[in-house]
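Written below as structure tokens is the structure these notes are about.
Every protein chain except one is present and positioned as in the full complex.
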Amino acid sequence: MRSYIAFCKKEVLENLRTHKVLILMIVFLLFGMMSPLTAKLMPEIFKSLALDGIVITIPEPTALDAYAQFFKNTSQMGLLVVLLVFGGMLSTEITKGTLINMVTKGLSRHVVILAKFTVASILWTLTLLASFITTFGYTAYLFGSGIQPNLLFSIFCLWLFGLFLLASLLFFSSFTSGNFAGLALTAVSLLILLLLDIFPRLHALNPITLASLNTALLSGASQISDLTLPVGVTLGLTVLLLGSSMMVFRRRKL
Amino acid sequence: MNVLSLKNVSKRFGSLKVIDGLSFDVEEGIVFGFVGKNGAGKTTTMKMILGLLECDSGTIRVCDEEVTFGETATNRHIGYLPDVPEFYGYMKAKEYLTLCGEITGLSHTQIRARSGELLNLVGLSGVERKISTYSRGMKQRLGIAQALLNSPKLLICDEPTSALDPIGRSEILSILHAAKKYTTVLFSTHILSDVERICDRVGILNDGKLMLEGDLSDIKSRHRENTVTLEFESTHDLQELHRTLSDLPFVSSVETQNRALLVRLSDTIDGNQRLLEHLTRSKLMLLKFEVGEPTLESLFMEIIK
Partner (left out) sequence: MEKIIEYLPFLIPIILLELVLAFSALIHLLKHPDVKFGNKTIWIFVVLLVQIIGPILYFTIGRSDQS
């Protein structure tokens, strides 16, 4: 237990000193601010693009549009940034050899995985929260109301998907070599999930729905009940991936 | 007490028998130099002692407990410095030692005390910079500090001086010598002068076996063959001289080196005298008569032959 806490402390220090915290916060705060603003200024942007004679009118933007922007930004670029920032969390330690000293001193392999997942998850949670609060605040100011149906559940889904990604990164890094293999494999599996999303029958099992139906939940196009199964599947997969990482990593030559 | 004991250890990689019936003991409180050319099997032996590699046969005991592969209970007695230690570059020395201490299970007061002591020992006390700015020598020193953190009975260093400049080497050797107070040191090297400087005992590994092993002073006196370097005014009859000298009973061998003859005497007490008498009688114009001492290097070269 003590070594778990010690290694968690080390992970926090590392994320701070290698500026991962800074990068995540800046990017996600940017999204938090940009999303409502973009939504609000959409009509202006379109007006300035209008050509003579052709009048483009779009309906007055609402808070829903602000959140639509938020989910679009966060689920696409945001998750990409998460992958990039956390992509090497295990791989670089293995390639550099910094774990050898730790392990010979008695740090157990599964603690390494657990500590990394713990700290990465906390960082993800705080980042997403900061971003969401910013959007919520801006939206309330710009559009009058921030409350949308299913908003919290929608955020929860996105958050859970982030955890799923972190677990995937750890899993794929636990048995591959090189700095980018783990990241690459995670990206590939994401693409596969995206492709599978084309088949409506697989919707219920596809974790990707947690990151694609967020706006639909707000507009009413999807119900919470549509997503309960994917939530369960994703939760189960995350736990499975974590457990497998620990098992595989145990036998890993360092 | 023997801190380390190897009996008949063998290890084979594929068809190559890297270690063949290796046996030696290391007693408490000495510095043991483990010498051999590159690829002789020094790192392999160390990894077997640490339980990172499995030996095919034989036993290894650390502090009288048997070493088993995978299950590394014996490692709590050992501090290990690999040949290229890697640390977390964004940390400072003290932070890194604190992390190691917490993982090993030391209390905070212990960690603070030990870190201070050890950083002093290795000469890194005042250094506040991040480890990423350290030179290779400083990293080696930090490596020794972290290896000694939990007060191990045996400190194993894999080629601690190999990639350093002469000043760095000198510093590391002094530290290892000073560490004798706290622990027993086993280090590997292919630089013989290191061994001559600080080792009490030496083991020369070649072809998977220990070719030579014992106290450094013992080895030197046991194999003491006086060598005398002779230089003459005329190189005219060098060959003839080479033959006549080789036939002398107190001469074990003669070598021609450029313009000089290197004569190895087997009888140390009278040898010098008798050689000098012979040369005077031969009426040759002697320019140089230089008496040489055996070095570990010359012994090593002989063994490797």
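Chains here go by letter, A and B, matching the order in which they are written, and residues are numbered from 1 within each.
In this section, a contact is a pair of C-beta atoms (placed from the backbone, for glycine too) under 8 Å apart; a residue touches a chain by one contact, two chains touch by 3 or more.
All of these numbers come straight from a predicted model, not from anything done at the bench.
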*Where the complex has a chain not shown, which of B:107, B:132, B:151 or B:273 is the residue touching it?*
B:132
*Of the residues A:16, A:58, A:80 or A:239, which one touches the chain left out of the display?*
A:80
*Since one chain isn't shown, list which residues of chain A touch it in the complete complex.*
19, 23, 26-27, 29-30, 33-34, 37, 40-41, 44, 48, 77, 80-81, 84-85, 87-88, 138, 180
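As a working rule, only the chains that are shown with their structure count from here on.
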*Express in whole angstrom the distance between the two chain centres, defined as the mean CA positions of chain A and chain B.*
54
*For chain B, which residues are in contact with chain A within the complex?*
50, 72, 75-76, 80, 82, 84-88, 90-91, 95, 99-100, 102-105, 146, 150
*Under the touch definition given earlier, write down the residues of chain A that touch chain B in their complex.*
2-3, 5-7, 9-10, 13-14, 17-18, 96-98, 100-102, 104-107
